[in-house]
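Only one protein chain is missing from this complex, and each of the others stays in its spot.
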Amino acid sequence: MDSAWLIPAFPFAGFVLNGLWGRRLSRKQVGMVACGAMALAFATALGLFWLLLRHSPDQRVWEPVYYTWMAVGDFSVNASFLLDPLTMVMVLVVTGVGFLIHIYSTGYMHDDPGYARYFAYLNLFACAMLILVLAGNLLVLFVGWEGVGLCSYLLIGFWYEKQSASDAGKKAFIVNRIGDFGFLLAIFLTFWTFGTLDFREIFHAALLRFQPGDGVVTAITLLLFVGAVGKSAQLPLYVWLPDAMEGPTPVSALIHAATMVTAGVYMVARCSVLYALAPLSMGVVAAVGCATAVFAATIGLVQNDIKRVLAYSTVSQLGYMFLGCGVGAYVAGIFHLMTHAFFKALLFLGAGSVIHALGGEQDIRRMGGLRRQLPVTFWTFLAASLAISGIVPFAGFFSKDEILFETLVTGHGVLYVLALGGAALTAFYMFRLVFRTFLGESHVDPESAHHVHEAPLSMAVPLMVLAVLSLVGGWVQVPMLENGKRLGRFLAPVFEDAEGLLTEGTAHGSHASLWTEGVFMALSVVVALAGIGLAYRWYVADPTRPERVAARFSRAYRWLLNKYYVDELYQAVVVELLKRLAETVHEWVDRAAIDAVVDGAGAFFRHAGTHLRRIQTGLVQHYALSILAGACLLILAALAV
Amino acid sequence: MVPLHGYLVVSALLFVIGVTGVLVRRNAIVILMCIELMLNAANLSFVAFSRELQNLSGQIFVFFVMVVAAAEVTVGLAIIVTLYRNWKTIHVDEIRMLKG
């Protein structure tokens, strides 16, 4: 188990190789190094997974401690990892999906001048993300947390000569900083309360010392959630994610869909014990998650940029994951995280394939009818869309339905209705995308129409693998069957304590009947199908209809199109206010006080210098005279004493 | 026997003349000569004390001072020659590049 360090070490080695010598290596070598590093990491992860399965469920926790990172008085932090089923799931997703996206990138980025830099960043990102999920204490987790934030900044602004890209990078960095501030406060508060940052020690102490509803734990969990909101793009800090689409498309797939943004969900699930002790925080998590899910879905309805629609759908799906965690269905949340990683990576890679084929075009109004020219992309994209919409038997169905059902049985009726409505919206906007891109008449620019080509093999293969995963990925957790919930059983030891706390004292810990479950599953599917049907009627059967609807509800349409003017609001309230403050401080503190002192010091010495320099005459005899005078003074002083 | 103080007074006078010369003369060679005068004043004191204290170490010291002085004079004169080569003068009031 001590070999767990190898998992992040491989990508790091790839980063060092490509970062330092990438310019001298050929493109093929760079790709081999990057993909090879990820393949080795994935293989190591599989090996560890196999070892983990050979232990009995209650012994599937390893905590390799590598060295004492820092020890200051009572405060000591180890560089330690924590390997349990939850970590294992995350590591497999990160390395597996990451590996596929690396392969895809070799095709997608083939003509980019910053090829080696791109793969160096990508490997560094994988390293940071793996440190994050493997971390055995909050500080190591924070290292990974900041690492992915940095890589996100670097990769969003990868085409830094483009103004919008570098702006988007900065935006992501700054918005994340707000969340990180909360996270950091949470770390301080945790240490102050428990005297340790080690996960297992914290949870152990928390179970012993605190009753549910305790104020300190509530504060810690809320602050942790602030961090999660920033990293996982929830209301109100989601604004960076849609802009992050300025980066290369595989980056969007890897970072802004499959892995990094799930860090918040992972962290909440990791701290499930603390959240279970703070019902208020759970409520906040669930409410924010649900609100985000619906809010982002409504914006996604009208966006015209293919990647932007997917970005809002990511925000929305992350909301579902938080909803799951918030209602205590951690397994469902992690399950959705996993399936989402598959189909959202696939969606982004498919979108990348379309953009690649059209020579950089991202506006769906200038697409259409691409089914025949891009068959592989179409079928895989369709599979992913069915998965995200929640159609049996695709992966998204099982995970999303589990979240919805758990929301209902834990007694959150309102949230259930909202989330169900969100699911309908999801189905609608996803198929709007599918129909406008692949079906109907072609609106492709005639210039580029005859350049349209199917993706090369290096891009097509990952698409197909992910399509298969989007189909079968949900079968590890099938409801209503005997022995169906394999993932749940695998993860059970991790969430045992939290679930014990949550079901304690509540009567409805028992299961709803199979019949009820079946009814609500059918309802989910019906809602999703309704969304797809509506999309078909609007965008295929009667293509003029959307415009008429938009004209009729023009005000609502404009609000949605402009994303509820949230960016403008932040600009007006937060940015302008801070700017004003900075200007005031600049005027009065910097200019009037500090500059005066500094300039004054400079002026003093300059004036002193202009006068004193006359002492240095350049005549040696003057210096000799000064020596003699000094000696006389010393003698006189000696005589006087 | 002439007392110690006699020699010390001569030594002191030589030293005063040396210092004055260093301060008032502008010719670098003469300044170097004046430095030699000061060294000799010190030597005289050494020898006088050596006799007074009946200890030959003072004379050995004078021997070393002479060696150092010889070395110093050769280097000093070489510097003066180089100075003259570059400036065509050895008057120290005309060589004053290092001024503020």
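Residue numbering begins at 1 within each chain, and the chains themselves are lettered A and B in the order written.
As a working rule, a contact is a pair of C-beta atoms (placed from the backbone, for glycine too) under 8 Å apart; a residue touches a chain by one contact, two chains touch by 3 or more.
Here is the rule we use: contacts and distances are computed from a predicted model.
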{"item": "Omitted chain, identified by the protein name its UniProt record gives, among \"NADH-quinone oxidoreductase subunit J\", \"Cbb3-type cytochrome c oxidase subunit\", \"Peptide/nickel transport system ATP-binding protein\" or \"Amino acid/amide ABC transporter membrane protein 2, HAAT family\"", "value": "\"NADH-quinone oxidoreductase subunit J\""}
{"item": "Contact set of the excluded chain (shown chains only)", "value": "A, B"}
{"item": "Footprint left on subunit A by the chain that the document does not show", "value": "625, 628-629, 631-632, 635-636, 638-639"}
{"item": "Missing-chain contacts mapped onto subunit B", "value": "1-2, 4-8, 10, 12-21, 23-27, 29-30, 32-34, 36-37, 40, 43-44, 47-57, 59-60, 62-64, 66-75, 77-82, 84-85, 90-91"}
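The rule is short, and it goes like this: only the chains that are shown with their structure count from here on.
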{"item": "Distance from subunit B to subunit A - Cα centre to Cα centre, in angstrom", "value": "82"}
{"item": "Complex interface listing, subunit B residues touching subunit A", "value": "19, 22-23, 26, 92-93, 96-100"}
{"item": "Residue ranges of subunit A touching subunit B (in the complex, touch as defined)", "value": "612-621, 624-625, 628"}
